[in-house]
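All protein chains but one are shown at their positions in the complex.
Coming up: chain A.
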């Protein structure tokens, strides 16, 4: 029907342009939101969402109760939904769409019988195959059950047989979840949304303790954690954070989380929270609890100190940014800008002294800056840089630093130590364009660093 025809029939028809992209985004968001029911959620073919609920239905009081709960939640969000549940995805797909009721639970093993009376379209086939089947009079799914397989495949393609096998459960159809399912997760939910930050913090606390208990049972510590907050309006907020060393110290997790919680937008409230350990690593049994009790004592063993240090690094990294918490270690290069390496704070100790070559400045400008040198005859007399200006007391050098030969883009530099009459010691360089061809006074000078 064209829009003009429709308008002729219903004069006050509300019209809105189709927005497939937004619908798709919304479906993805909803699928994400379904993570509160099961860790295995995926987008289904077409217009649905698929959940694997093996082993989680009991959390909601059984399959039927779980589905009614989901239905109620969707209705609250003003979304019309139909649910199909059974032991194979292919039958569940049809049950949700062709049963004509809001909730359809097909008992295990009854899939073939349930499908028998449905139209062939219920097999999730493309339009061309459906049209082809109908043309030869195969309208119901049961019409296909007893036909020989070889001619069917020859005429309608591999997909049809595959679908039939999926209905009977002979062919598996694994789910590929939107988000990786965490091995360790704890969840809390409430019949009515909670909106106070203090309530959410208390809930996070409870979840963290439960999660740490799980981790402890398996001798694991968490490296990456995620707190998912399920908002009542269908949005999900994921807070992900990492630890620099495996941890199952609930207090530590809460402190890391505490930096981020106040920033989130709770909207109209949150009615479920899931705390999961996305990545874990083995951790010895004795540490949790025991150490946190002793932490107050400064004189702990080396392991305690290590743990206190890694927890501090995590705290700093969560507020300042992991890239801004680091160590500087010696790196063997003559290029002054590469004579050190920035390594993560938790890197094991390196063989550590700074090479005692030539004196080096304690502060280095990120980019060398142009400066002026004034000469009296061959002797440097004054310098000027930014707003500073002064007499030269001594100029020591040069120390020629050539870039490694494979880094051709860089020029050779002649570094000098400039001692100002007022005492400052600068690290400056001249960039000789032709080797030693120009006298010092005609060269371009750059300020690069400051000695302590």
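Please note the rule applied: a residue touches a chain if its C-beta (ideal position, glycine included) is under 8 Å from a C-beta of that chain, and two chains touch if they have at least 3 such contacts; residues count from 1.
Just so it is clear, contacts and distances are computed from a predicted model.
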Review point. What is the missing chain called in its UniProt entry, if the choices are "Protein ImuA", "Serine/threonine protein kinase", "Outer membrane beta-barrel domain-containing protein" or "Cysteine desulfurase"?
Key: "Protein ImuA"
Exercise for review: Just name the one of A:81, A:138, A:254 or A:308 that touches the chain not displayed here.
Suggested key: A:308
Exercise for review: Out of A:281, A:350 or A:374, point to the residue that touches the absent chain in the complete complex.
Suggested key: A:350
**Study point:** Given A:59, A:77, A:328 or A:374, the one touching the chain that is not displayed
**Key:** A:328
**Study point:** Contact partner of the left-out chain, one of A:161, A:209, A:316 or A:395
**Key:** A:316
Study note, to complete from the structure: Among the options A:7, A:363, A:379 or A:438, the absent chain makes contact with A:363
Review point. Please identify, in ascending order, the residues of chain A that touch the omitted chain?
Key: 295-298, 300, 304-306, 308-309, 311-313, 315-316, 319-320, 324-330, 336, 339-340, 345, 349-350, 352-356, 359-366, 385-386, 388, 390, 393, 419-420, 422-426, 449-452
